[in-house]
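The complex appears here without one of its protein chains, the remainder shown in place.
And now, chain A:
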Amino acid sequence: MPPRPTLRSLSHTLKKPLSHTRPHSTSSSTSSNNSSVSADELTHFSSLASSWWDPQGPSRALHLMNPLRHDFIAGCLAEFDPITTTPSTPTPSASPHNNTLRYLDIGCGGGIFAESLARTIPGPGKSTRTTTAITNRTRTRAASITAIDPSPTLIKIARDHARMDPAVNAHLENGVFEYRNCSLEDLIATTFTSSSASSSSSFSSTPSPSPSPSPSPSPTSQTQSTPTDPRYDIVTLFEVIEHIDNIRGLSSPQTFLQNCLSMVRPGGWLIGSTIARTFPSWLVNQVIAEAPWPIGVVPRGTHEWAKFVNPGELEGWVHEGLVRVEEDGAVSRANAETGAEAGAGRWTPRAGGVRASCIFPVWAGGW
């Protein structure tokens, strides 16, 4: 078994990197040997980099699928609102808008989802208009997003593309949007260990009351080092899990999922999508999509059918992962509640009362 991420202490590190511009570079990447990152996959996707944002290129399917991810997230938030159960952690910058959720996008690639989500973060200013609540917030209610990917090439592609949109570029500059070139394991390590000053409480479903004495949310309290939950309200994992190697003792989708869950704040969502290992998916993804030109749309070797994940497996891993994370004290009240349907694709385990909902991706976006 790979060493489990141990959650040693509450840290308050997250505010710091977010308030500065691009603190991370490629240094910390790929060095860790217990990484979930497959070297083959890394090489393959880095070679796709130049065509990542080409609307007619091999990533066209991902581009067309992307709006559906927003719909899916909006659906999840409508089903269970993280805000109503537990007050959210303060956002890194005092947000005048009503978007409060902090996002982590794991395996962001060239940034197709991350950039689109960043676009839904309202711009700074406009704080004068204090018209209220729900009408003013966007569907995904994103206040910030951190996107990670182990490939330095792809992160560069993502950053370069983000610069082509002044609104997104502004988010990059003021820190609410951040690309980090690191693996999930690296992120966990930096998130949970870098703080030496450990604070008291362990995570629990009831939000740990902030030790800061002043209850008033004055703007200055944002800049002070108030210990906050460094974990995220929403962790997204789109089209990633099918690229995780399953090598006994080294890396498995199960441990990877468990790591993802450890980044979810209690009451938050882990939202993802993947491809099921079914006959249609073999036909479509292996035979048709990777066929030679002019039929095929993606290069050979993009997918490995054997790595595809079925809903039952996924559900098992999530339950297992939640139990283990709970053992680590990260998530209490992990009442595993089964709700699996036979289906492919989209699943939404929720930390703290997990429910895995699987939806058939009858995907018929305009090709």
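Methods note: contacts are C-beta pairs under 8 Å (C-beta built on N, C-alpha and C of every residue); 3 or more make two chains touch, one makes a residue touch a chain; residues count from 1.
One rule holds in what follows: contacts and distances are computed from a predicted model.
Per the UniProt record, the absent chain's protein name among "Glutamate--cysteine ligase", "CTAG/Pcc1 family", "Ribosomal RNA-processing protein 41" or "Ubiquinone biosynthesis monooxygenase COQ6, mitochondrial" is "Ubiquinone biosynthesis monooxygenase COQ6, mitochondrial". In the complete assembly, the contact with the undisplayed chain comes from A:Thr120, out of A:Asn98, A:Thr120, A:Thr193 or A:Gln286.
By the touch criterion stated above, the residues of chain A touching the omitted chain are 55-56, 63-64, 66-67, 70-71, 115-120, 135, 138-140, 160, 163-166, 169-170, 280, 284, 364, 366-367.
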